[in-house]
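Every protein chain of the complex appears in place save one, which is left out.
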Amino acid sequence: MSIDELPTRAAGPVSKACGTLREALAHVRSGATVAVGGFGACGTPIALVEALLDLGVDDLHIISNNCGQDGRGLALLLKERRIRKFTGSFPGAAFAEHFARGEVELELVPQGTAAERLRAGGAGVPAFLLATGVDTAYADGGVPVLMDAEGRLVKESEPKQKQEFGGRTYVLEEALRPDVALVHAHLGDEAGNLRFRLTARNFNPLAAMAALHTVAQVETLVPTGSIDPDDIHLPGAFVDRIVIADAPLGDADE
Amino acid sequence: MSIDELPTRAAGPVSKACGTLREALAHVRSGATVAVGGFGACGTPIALVEALLDLGVDDLHIISNNCGQDGRGLALLLKERRIRKFTGSFPGAAFAEHFARGEVELELVPQGTAAERLRAGGAGVPAFLLATGVDTAYADGGVPVLMDAEGRLVKESEPKQKQEFGGRTYVLEEALRPDVALVHAHLGDEAGNLRFRLTARNFNPLAAMAALHTVAQVETLVPTGSIDPDDIHLPGAFVDRIVIADAPLGDADE
Amino acid sequence: MSESVIARTGRALSREELAARIARDLWPGATVNLGIGIPLLVADHIPADGSIAIHTENGLLGMGRAATGEEIDPDLIGAGKGYTTAVPGASVFDSSISFGMIRSGRLDVTVLGALEVSETGDLANWYVPGGRPGVGGAMDLVSGAREVWVATQHVDRAGTPKLVRQCRYPLTGRGVVTRVYTDLAVFEVRDGRLVLRELAPGVGADEIAAKTEAAFVTDLSG
Partner (left out) sequence: MSESVIARTGRALSREELAARIARDLWPGATVNLGIGIPLLVADHIPADGSIAIHTENGLLGMGRAATGEEIDPDLIGAGKGYTTAVPGASVFDSSISFGMIRSGRLDVTVLGALEVSETGDLANWYVPGGRPGVGGAMDLVSGAREVWVATQHVDRAGTPKLVRQCRYPLTGRGVVTRVYTDLAVFEVRDGRLVLRELAPGVGADEIAAKTEAAFVTDLSG
């Protein structure tokens, strides 16, 4: 998907609310790059992620801080071999198992760099300089990328492009622009305006802004106009579909 | 000022509240680069800006969207010849007069680029790429920078550094890291946590994050802990001094 | 503003008529930024139900009508610095988010005025050399918005064409314009060429040819 292929976004009184998880996820295709909000289990869009299992979506490139927690969410997608590649800072125990069997590729990125790359995608900044990771294997290459089925390392990361600026060396970092974002919010309205709660905010607004198409699950869905403009954490312009987290999956022949 | 010369920042129960504008502005020196929040008259820290007049601060490099509105704020500093240079997108009528007499230097920057350069300063991103202004005088040079006393153009902008990325040409933009920011907020607590109101937010949080030292004027000042963490628009870590907008200037010999 | 009103005038469109003509091409769900002048008048001709969301780059999505009397809130202004209102579902945000929205493809259309538009879609609208320097958000908008529509008189007060071969004024953006709405006609920019798509009621193709310096092709189909 390129920006030009974006579907027209709804706004104003055009409701983005969906009654089922299936409807909310209708634009998520196999092979897609999907940013998933959350940090550990906190603020993770578990319902949306697990619905992808039932919808049969696979071959995914997941961008997320962790790749599942306590056997839930992305850990289930890993188990079912739906994830081709993972980009993030701390994939975790479940990932390590599948990685060691050569089932999934890794792009390891420092946590703040991942956050900033998503933020750049949502801000129309194609690339930027960052000091993080200079003089480490992250910048100079050598971080594990892929193992074979016997657990032998078959691919390491390449050196990243460096750039001098003001007399110092930086890594040239590229914006992330996933096809889809799946995010969790505390409160949302039908125009897609979102409000998060405490540390469940984390990567959620960044994933939503970065993606070409954003699906939000919310604990409570209210009519458009119910949230004071100053209380909105993420404007609805960054959200395309919104669904209550405990909505049913919905039938395939709806 | 470099980052290493930053004063230790107060946090937690250490109150940042000041009783007078003079106390709040104690760290603002002649020659400083000062980012000023606001868009037109909206969200502009008028009390702080006009107090600079009384405090005798001059030779300032001001970063702001506009350089005064309706004869107030920065327009008064211009009139008193306290501003050496202005960086911003729409300096306005008062500025144009002084500019045409060769009294002040101009760095004209597209509005979104100025916002992003401040944001980069506050995010520890030294430089970034932006498509804005490519193939214009902004990127290629030729924007008026300085006139002489007779209104003849004596200096134009130089071409900016371009950079290819992903097959496209961008301008390499540099972060802004002003010495001081002056901002206006609707509500603040003694730890410096701020909340803005409607479109008075604009450049205020960006200026605060970019600066090495930030002074906030607020309409209402409440004790630390009075604002719900989810209702804070700008964390107190980015604010060093806070004062009520209608506080007295205070005596020099206090 | 109905078709019949426009037809009855039998002359160049008024500013209000031009704004109404532009509003007709917006669609429910569109997010639109309106520059000062004729573009801002477009707001008066779109549905009041908020189905078209107006973005103002100072940090508001969901701008409503201009505020009057007791509605006026000094903390709620548009990009032209006039007092405004907010529709239900409106959100506010800082300037970096506002321009991030523009640059990342969330702004469907920006409608802007022009000093000149070239036959390849270059736009000049920010600076008259020797005048007051100031660019505001114009360069950001033309670089970021998915559609750049120009609203302008076909000729200036001296009768000089504003659609030109090459811009003489400093550019706001090169090849950025996608449509031009004038008081006499509507043009599209297709593959870097200006295409005449529509004539105002009572205006002839020869009048356009006489008043247009820019080369253009004509395609009045559909």
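When the chains are written out, they are named A, B and C in that same order, and each has its own residue count from 1.
Here is the rule we go by: a residue touches a chain if its C-beta (ideal position, glycine included) is under 8 Å from a C-beta of that chain, and two chains touch if they have at least 3 such contacts.
Remember, predicted model here, so these are calculated numbers, not experimental data.
Enquirer: Could you tell me which displayed chains border the chain that was left out of the figure?
Expert: Output: missing chain touches A, B.
Enquirer: Quick one: which of A:16, A:82 or A:119 touches the chain that's been left out?
Expert: Reading the full complex, the residue touching the unseen chain is A:119.
Enquirer: What residues on chain B make contact with the chain left out of this view?
Expert: Residues of chain B in touch with the missing chain: 3-4, 6, 8-14, 121-125, 189-191, 193, 209, 212, 224-225, 229-230, 232, 235-238.
Enquirer: Determine and list the chain A residues touching the chain excluded from the picture.
Expert: Missing-chain contacts on chain A: residues 39-43, 65, 69, 89-93, 96, 99, 106, 108-116, 118-119, 130-138, 142-144, 186, 197-206.
The working rule: only the chains that are shown with their structure count from here on.
Enquirer: Please find the two chains that have the most C-beta pairs touching each other.
Expert: By number of C-beta pairs in contact, the leading chain pair is B-C.
Enquirer: Taking the mean of the CA coordinates per chain, how far is chain B from chain C in Å?
Expert: 30
Enquirer: When the C-alpha atoms of chain A and chain C are each averaged to a single point, how far apart are the two points in Å?
Expert: Once rounded, the distance between the two centres reads 35 Å.
Enquirer: If I count partner chains per residue in chain B, which residues reach a count of at least 2?
Expert: Residue numbers touching two or more other chains: 116, 130-131, 197-198.
Enquirer: Give the residues of chain C touching no fewer than two other chains, as numbers and ranges.
Expert: Touching at least two other chains: 60, 86, 92-93, 96, 99-100, 102-103, 144.
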